[in-house]
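What follows is a short report on a single structure.
The complex appears here minus one protein chain, its other protein chains still in place.
Our next item is subunit A:
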Amino acid sequence: MADESKPQPQAPKHAIQTRGLNLWYGDFQALFDVDFDVRAGRVTGLIGPSGCGKSTLLRSINRIVERLGYVRTTGTIDVLGHDIFGANVELLQVRKQIGMVFQRPNPLPLSIRDNVLFGLRTHRDGDRKSRPSKEVEAQIVEESLRTVLLWDKVKDRLGEPAIRLSLEEQQKLCIARLLPVKPRVLLMDEPCSALDPDGTAAVEELIWSLKGDYTILIVTHNMAQARRATEECAFMLHGKLVEHTETAKMFVSPKNQSTADYIEGRYG
């Protein structure tokens, strides 16, 4: 608790906090009473066997899980100090603060440039005065693509459809397009599972370079990845959060027996 001695009013210690979070898909309860704190500026991994609720938890943080229509939630989720279910909080503002990367790279069927600018254009819709000039847009595109180490590869073909990129490049683009709206939190749902080892390494390196500036929460199936690419880890089982601690600690001396069994590969 050394942090609390320093006055940091603008930077809360936890970027994401859930309390008593329950979630049902129809009659099926997927999350049970989850109390989860994600520290700001760190890379936190969510691990656990298939169907343990880790993706559900991730997807409830930007409320994208509600697309399904038959989802019911109780409890609270605070992101950067705001209750995202609050009546005075706008869902679109929430999503502006929280970028999401999906399991399969899903660039929009637009050009590379338009993919990067999509979020920006979406959020200033109806506000024509703030329309940035072509030069500003070009600068934003370059900055974002440089951040994800893609600029040199695509700078001469920004007008090409994003679908033509390799999967690894597509996934990097999917991260790049989150950046122009300046989110504070990045949610990643198995971001490397569709990539080959080289692509995985490249994207992991990118994630590592983004920590500090962004709070990153990654769902992963891959134990080795959780171990090398996260700072903290949370283990889930049957919809419950079992254990959450420093990655190094979790992989060396897990407190909970089921965590230990999972990490050692006895099930899952």
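Descriptive notes on the structure:
Going forward, a contact is a pair of C-beta atoms (placed from the backbone, for glycine too) under 8 Å apart; a residue touches a chain by one contact, two chains touch by 3 or more; residues count from 1.
Keep this in mind: contacts and distances are computed from a predicted model.
Only one of "3-isopropylmalate dehydratase small subunit", "ABC transporter", "Phosphate transport system permease protein" or "Fe-S cluster assembly protein SufB" fits the UniProt record of the hidden chain, and that name is "Phosphate transport system permease protein". Touching the missing chain, out of A:Thr44, A:Asn62, A:Thr200 or A:Gln225, is residue A:Asn62. Of the candidate positions A:Val181, A:Ala201 or A:Met223, contact with the unshown chain belongs to A:Val181.
Considering the complete assembly, subunit A touches the hidden chain via residues 62, 64, 67, 69, 92-93, 95-96, 99-100, 102, 104, 106-110, 118-119, 121-123, 125, 174, 177-178, 181.
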